[in-house]
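Notes follow the structure.
Heads up, one of the protein chains got dropped from this complex, but the rest are sitting where they should.
Letters A and B mark the chains in the order given here, with residues in each chain numbered from 1 onward.
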Amino acid sequence: MKRHLTLGLAALLATSGLVHAEGVVNLYNWGNYTSPELLEKFEAETGIKVNVTDYDSNDTALARIRQGGHGFDIVVPSNSYTQTWINEGLVVPLDKSIVTNHGNIAPEWVDVDFDPGREYSVPWQWGTTGVIVNTSVFKGDINDAGIIFNPPDELKGKINVIPEMSDVMAIAIYYAGGEACTMDMDVMRKVRDMLVSAKAHWKALDYGTVDAHAAGDFSAGIYWNGATMRARLQNEDLAYGYPTTGYPIWMDSAMVLADAQNTENAMTFINFILEPENAAMISNFARYANGVTGSEEFMDEVMRNAPEIVAAPELMAAGRFSPACSQEVNDLQSQIWTEVLQ
Amino acid sequence: MKRDSHRWKWILVSPALLVLILAASGPLLIVAVYSFLSPGNMGGVAWDFSTDAWFRVFFKRDIFEPENVTLNADHLAVFQRTIWLSLQTTVICAALGFPTAWFIATRPANRRMIWLFLITVPFWTNLLIRTFAIQEMIRNTGTLNTALLWLGVIGEPIEMMYTDFAVLLGMSYVFLPLMVLPLYAAMDKLDFRLVEAGYDLYASRFQVLRHVILPLVKPGFIAGSILVFIPSIGAYVTPRVLGGGRSMMMGNLIGLQFGQGRNWPLGSALAMVLLVIVVVALVFYLRITTRETGGRDGQS
Partner (left out) sequence: MASREFNVRALPGFGAVAIFTLVMLYLPIIILVIFSFNESQSQSAWGGFSLKWYVAAFNNSQVIDVSIRSLWLALMAAGIATVLATLAALATTRVGRFPGQTMIYALINQPLMVPEIVTGIALLIFVAFLKVQTGYAGMGYMVAAHTAFCIPFAYLPIRARLETMDLTLERAAADLYATPVQAFTYVTLPLLVPGIVAGFMLGFVVSLDTVVITEFVKSAGQDTLPTYMLGQLRRSVTPEMNAIATLFLALSLVVVSLFFLITRKRG
C-alpha cells in the first residue's frame, strides 16, 4: 500500500509540471482497453512508466489532440479516423530503428487503406461489430441486422444500440443494400427512415452495457464482438450474430503523436506491443483479436474458439473492412446520425 | 472617506473576480463567438462567419429536400423535456422536502444537528456515485426488482431504467438536500408563537399550514426551488447515465454536438440558449424575492 502511495505521489509530481520526466510515456487510449499487466511488464523490462488516460470516443480524442497542449505521447484511434490524424500531421512516422518488431505485423494488416505499409500506425486490436442477442428471448436467426432495424415483437423496447456512428451507419447502409461511403441519396434516405423508425423500439443508446446485457436489461443490440464475449462469459444465453447483409470490421491502431514529449519512449512501447506475447496480453484483457503474427499461442483458451472471433466461413466473409469516407460523406452521415439521436 | 472605502472594497473583491473572469465568465464569451462560426472538418471550427448554427437551433432543413424547412421539432422536444423534467423534479423535491425540513425543524434543539447531519451526508457523496447507486437499484436485476419479485408483488421485472422516470428519480434524489436546507433555514427562524396563535383562533391544522406557515417560509421555499430547478435544467451526468442516451436533456444535446454531432457552432449556440433559459429563471426568481422582502435589499 505504501509503495503505491509513493508511486501515486511520484506520478502526481511527475505530471504536475515535469512532463519531460525521464522514463515516462503517456498513453491516450479507449477506456478499459489497456491491460494493467502489460504496463507492469513494460515497466519491469524497460523502467519506463506508462500513464494511461481514457477517452470514450474517437471524436473526443481528436478534439483534445487538435487543441494541443495535451501531454500525451501515444493515441489509439479507429481506422475510420486514422487517415485524418495522418493528414493533419498530428502523428509522426514510426522510427523503424526502435520499432524493430515492425515485421511482426500480420501480413493481412500491413497494407491497409488508411495507412499503406504501416508507416505511422501499428495494430492494437481489431474486431467486428454485429448483433448481440439473448437467445432465451429471441429464438430466430441471429445473423440478421433486421432484428435491430425491424425488431420482432419480443425484442421491441429491449434493444440497446451502441451510439457509435460509423459502426451503426455501416450496418444500416449494408442492410439497405448500399456500399460503404455511399453518396447514393436513395440508399441514404432509406437508411435515415429506417433508423428513425427503428429507434422508437430501442430502449437505449449507450456504451458500457456488458453488465446490462448479461443482466437482462436488454435482450438484443448492436455491439462489438469482444464486449459480447465478456457479456457471454457472464450469461451463457447471449450470442453474437454476424449480419449476413454485411457488418463492419474495424481496427484500432496505436500511433505516436507529433507533439509527444517522450517520442523515444513511445516508440519503445510501440515496439513492445508488437511482441506476440504482449499482443496476446492485450487480447486476453480486451477480448479482441490483435494484428500480430504468432500471438495465438499466448492467448487464453477461451479466446481460441470463441464464436465471437471464429465463425463459419460464410459469416466471416460478410464482414467488410470499414474504410475512411470522404468529408462529404462524413457530413451526410453526421447529419443523419444527429437526426436519429435526437 | 466614502471613496476610500469604495476603493478598499474593490481591492478586496478583485482577486476573486479575477479568477472568476478568467476561469468562468471569460470563456463564456468564446462560446458565444463560436456559435457564429462554421463547423470544422471532423469537429472543431472553421473561422468562417455563419449564422447556420443559430438557424439550426430553431429550424430544420430536411437533409434530402433542402427546400423543406420546418421548425426543429427534435430540438423543441429536448427543450420541452428539459423544462418539464426540471419542473417535475422541483415539485417532487418540494413535496418530499417540505415535510422533511419541517420534521427536522421541530425536533428538540439538541437533536436537530444530528438530523441535519443525516440529511446532508448523502449530499456530500459524489454525484456519480449517487447516480450509479440509483442505477443499481432500479435496473431489471437491481435491488428493487429483485425484492418485488421475491415478495411476489410482480411477475416480471418492471422496466425502470432508461426512461424519463429514471431520470426524474435520479435528479430528485440528487437535488433533494438542496431543497431541504434552505427550507429548514427558513423554518428554523419561524416564530412558533404565530403558529400557536393560529390554533388559538380555532384554525384547523390545514388552515394554519396554508395561511400561517407557508407564507412565513416562502423565501426558503423559493430559494430551494431555484436551487433545484436551475441545476436540473443543466443536468448532464444524471440523464446520461440513467436515460441511456434516449432521454436527452439539453446538456446531453449540447454534449452530442461536441462529440459525434461534430458541430461545435451548433453546440455553442445551444449552450447560449440554455444560458438564456437559466438567466430568465433567475430573473424571475429575483423579482419574486424582491417583492417578498419588500424591496429592502439594500442590505442583501
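Basically, contacts are C-beta pairs under 8 Å (C-beta built on N, C-alpha and C of every residue); 3 or more make two chains touch, one makes a residue touch a chain.
Just so we're clear, the structure is a prediction, and the values are computed from it rather than from any experiment.
Residue-wise, the contact with the chain that is not shown comes from B:17, picked out of B:17, B:46, B:77 or B:201. When the full complex is taken into account, the listed residue touching the unshown chain is B:133, out of B:91, B:133 or B:158. Screening A:149, A:207 or A:242 against the full complex identifies A:207 as the residue touching the chain left out. Against the chain not shown here, chain A presents residues 1, 4-5, 7-9, 11-12, 14-17, 19, 26, 28, 31-32, 36, 51-54, 56, 63-64, 67-73, 207-208, 210-211, 215, 230, 234. Take chain B: the residues that touch the chain left off the picture are 5-6, 8-13, 15-17, 19-28, 30-31, 34, 96-100, 102-104, 106, 113, 116-122, 124-130, 132-134, 136-137, 141-143, 146, 173, 176-177, 192, 195-196, 199, 205, 209, 230-231, 233-237, 241, 250-251, 254-255, 258, 267-268, 271, 274-275, 278-279, 282, 298-299.
Note that only the chains that are shown with their structure count from here on.
Per-chain Cα centroids separate chain A from chain B by 35 Å.
If you check the complex, the residues on chain A that touch chain B are 57, 59-60, 62-63, 66, 81, 84, 157, 160, 163, 165, 185, 188-189, 192, 202-206, 212, 215-217, 327, 330, 332, 334-339, 341-342. If you check the complex, the residues on chain B that touch chain A are 41-44, 63-64, 74-75, 77-78, 139-141, 157, 159, 161-162, 243-246, 248, 253, 256-263.
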